[in-house]
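A short write-up of the structure that comes next.
All protein chains but one are shown at their positions in the complex.
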C-alpha cells in the first residue's frame, strides 16, 4: 500500500480526513466484457474504508472491539470509466462530517496509469451493538475519535 | 426459479413490467457478522435483472447478440434489514420507463420467510457498441422491445 | 431447484447418497475469457453440498446447531470443459463413506444443455467444536446421521 505524501497535511485539524490506497485489479474481478465487473468495486470501496480506518484509527476491528458493528445502510456508486486486467486503481476515501450517529464516506477511484476518474461513490454506515440494536447517538469511542481529529 | 402468478397480469400493456425470482443465500455470501455481506446483494440484483430479461426478452445475451453491451453506470442500494445463511430472498425487478437511451430498474428484495423488505435499489444502464461507443439514442432492437411491451 | 427422480431410489439403505441440483451461471462468475472463472466452481460445490444437506438432513445449520463446524481441509477440482453465461450446470453431490471423523463428498458437474461432464471434484471436511478443537471421533449427531442412512 502506498499513500500520497499529500495526505500528510490532510490530517491536520479542520482539513478533511482522506486516505489513498492502490488496489491491483484481480483477474477474477473482470467480467466477460473484459472490464472490472461493476460489483467488484464494492470491494475496492471496502479496501479504501479499511485503509482509512488503519490510517486514522477507526478500522473494522476497532469498531468491533469497542462492542459495535457498522453495517452499510446506503451505498451509491457512479461509474465514469472502466478498468481491466493489469490495471491498478487508486482509491481515495474521504470522511464526511455529520452530526448524526453515522459514518459517511465519499470515494473517488482513479485509474493509476492515466489518473482518469473511474468511479465516485458514497457509503453510509450506522452503529449497532453486537446484539443488533441501532445506536441513535454516537458510541463513546466514536465521540472520542471525532475529538481526536477535531471533528465538530 | 419460481415466479408469482401475480406476474401473469403484470405483463399487459400499460402495467409495469415486473419479475420475481427466489434466490437462496449462499454460505460464501455471508460475512463475519453472520449476515449477507452488503456487496453480495449486487449479485442478487443481477439475478433479478437477468430473470426480468428472460421473462420479457431482454436478457444479457439478447443485448449482446444485437451488438451491444449495457454497462451499469449508476447503482444505489438502501439496506433495510439483514438476511443470513439458510434464508431465501425474493428479488422483485421492475422496469422504469424513460425516454432516454437507458435501462432503469427498481428492485425490492424481500426475506421469503416473513416477507420483510430487506433492500431497495435502483440501477441505470446505458447502451454501448462492442467497440465502446456510447449510444445516445435507443438501439433499434430496444425500440422494438419497447413497442412490443407498449412502453411509450 | 430440481432433483432428478432417479434420486428417489438412491436414498435406500446401502445405495450411495446423492443429490442433484441445478445452478444457473451468474454473469459475475464468468471471467474475461468468457467462461466461468475456475474459482467460481467452489461456490457450485457448496451449492451441491448444501443441497445434499437439505435432502439428507445434514446441512450447514444442522451441523452448526449441534455445536460444530465442518471446515473444508482438502479440495481437489479437475476441469474437463468450460461453461459460460446463460448456461445452467447440474451439480451431483455424492457422499463417500469413511470410518474416520470426516465428511467426504465427490462431485460431478454437468452442463445441462448437452449433459457434458464439466468438472469432477472431491472435498474433505473435518469436525471442529465452536471453540476450535478438532474432533478425532465422530460427533454424536453425525453417528446418528450415519445410522439413519445405514452407513457403516
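For this structure, a couple of remarks:
Per-chain numbering from 1; labels A, B and C assigned in written order.
By our rule, contacts are C-beta pairs under 8 Å (C-beta built on N, C-alpha and C of every residue); 3 or more make two chains touch, one makes a residue touch a chain.
Keep in mind it's a predicted model, so treat the numbers as computed, not measured.
Only one of the listed residues, C:46, C:59 or C:92, touches the absent chain: C:46. Residues of chain A in touch with the missing chain: 24, 26-28, 42-43, 46-47, 50, 59-61, 85-86.
Residues of chain B in touch with the missing chain: 27-28, 30-32, 34, 37, 39, 84-85.
Think of the hidden chain as still there; on chain C it touches residues 33, 35, 38-39, 42-43, 46, 69, 71-79, 82.
In the analysis below, only the chains that are shown with their structure count from here on.
Centrality by C-alpha centroid: the chain sitting nearest the overall protein C-alpha mean is B.
Look at the contact of chain B with chain C and you find the same residues on each copy: over half of the numbers used there are shared. Among the chain pairings, A-B comes first (most C-beta pairs in contact). Rounded to whole angstrom, the centroid-to-centroid distance between chain B and chain C, based on C-alpha atoms, equals 29 Å. Touching of two or more other chains is recorded for residues 42-43, 46 of chain B.
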